[in-house]
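Excluded from the complex is one protein chain; the other protein chains are retained at their positions.
This part shows chain A:
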């Protein structure tokens, strides 16, 4: 069974393991996502608890609610107007620095006629220490100031803006004061700066100095700040702005008013509530609301915007893992004066409640919790806390970033260590493979025994040692086999001599014809036996001959010519053909050994060749190499045996001529001699598959 069908390399396997290690952070990210849900639930729970705490605190200060003026606006036609607690007294200068934090509550009042005039009026009310301030921001391209005409003082006494025939910019504030008396004040500037506020008193328009106002021109209109007398706290109020765009007009061109007909009810939350709420500690991204029973906002504190995170490389990775970006803030409530939400409804009617509000088209969500404020068995209002869930996401991402830092460090460490170890291991294994490969040469012969390292190490060292030991044992065995033939021939020679001499003796004494024939047959047998033994010694004989070989520079073409001619003379039944280059091919060789080699190759060719086809001896010489090819027709050699055939004691082909013994040493001797001459041997089948070619190849450096 193949347990490694993909044929994975060791390296690949180790890399796979490393990749598995990389799954750990992925798993932890998934886990963190799960944690997110829990965190959000916890957040909800926390918010609920906090809202309960705040509501309890407010319950003990229920007078703050009673102090607040909370008119029943349900039945009123006009919209309610809120008086916002101011942080400080306003300096009347026409600039809205002190109103800055309330700007988003500024109500944009509508133009009452249908003209396409873009003029607007922004209106805001604020109070501090029972001082009521009004702030107007009006866009108007043409400011027309009132020009009093002394001659028509009669007309001016009619009031209602009819002080003159010509109309000017005019702001009218109608209200019902603390004592339920309707009042009306007029603001019409003569010039920018501190301007008088007029009031109808006993049917006459008079400057009421208890009021202060300041008029400032701006780039696109003008600003007006008005201060009411201390303690004057209107319950209903209406502001109207009469616009004139051209001088000397007798009618006002348009009116912008807080309400068309009726006065607007004024909602005046207690400043103490605001103060209390401002003292609460709110986390970034968290906002606390105090609402009355109608859902009107009494006080608010906090900001849904999460703290700005420092973006680092890893937090970028964290962002990438979770979502491209934390969803943009969607704050519906920031400028709301009245809140309505199922959570608030539940709080006001059923009790504490919490929920998660999500935006449809983004991941942005807000956790909400609201608790009722109950005093004397009566619901006074509710405390609602909302929190941007992004804060949880931030916490999560921060955790992830930290985790990534730590894990990154650990994983890089592990990868580095493993990488180093693996490359070392692979290197050692490759080295071992090389060593093992060098133990055996191309023909499968053992090389000189390797030295055994004393180095004691791990399993690979053990393996290495085992290979070296095995190699050495194989070498010994191989050596033994090579010497065996030689020893065997020596040891066999004596018994053969005994048989031979005995037979000879018999032959000399016996005179009878029949016996003589038998003895002669036995002698022939011993002769063949002797021949076998001689052949067995061939290999070692050649090795000995090599030790005393004399090298001479000879012309190979000449040498081959003689050699082939000699063979032709001896073996008349076989035809020999010699092809050689025209020029002499001179090489330094041992002619005796080379002759021995040729003898073996030619004998081999003769043994297998078919007599009608010639044995072809070919010498090919060029700059790079010299080929000596001996080719004959006859049986082919199997591909797998082409190399093996040159090994010792390997006889692959069946000889047709069985009279001479075949020990498989002939081609081995050929190889020994060829290698001794720095050449290589090669056996191949002819391309046309009619026979075989044996080649001795010299590479010319």
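Convention: contacts are C-beta pairs under 8 Å (C-beta built on N, C-alpha and C of every residue); 3 or more make two chains touch, one makes a residue touch a chain; residues count from 1.
Everything that follows uses one rule, which is that contacts and distances are computed from a predicted model.
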> Out of "Tetrathionate reductase family octaheme c-type cytochrome", "Proteobacterial dedicated sortase system response regulator", "FtsX-like permease family protein" or "Amino acid/amide ABC transporter membrane protein 1, HAAT family", what name does the UniProt record list for the absent chain?
Replying inline: "Proteobacterial dedicated sortase system response regulator"
> Among A:301, A:493 or A:643, which residue is in touch with the absent chain?
Replying inline: A:493
> Which is it among A:534, A:588 or A:625 that touches the chain not included here?
Replying inline: A:534
>> One chain is left out of this view; which of A:501, A:516 or A:588 touches it in the full complex?
In response: A:501
> Among the options A:595, A:620, A:636 or A:697, which residue touches the chain absent from this view?
Replying inline: A:595
> Given the full complex, what residues of chain A touch the hidden partner chain?
Replying inline: 490, 493-494, 496-498, 500-502, 504-505, 508-509, 523, 526-527, 530-531, 533-534, 541, 544-545, 548, 559, 562-567, 569-570, 591-592, 594-595, 598-599, 602
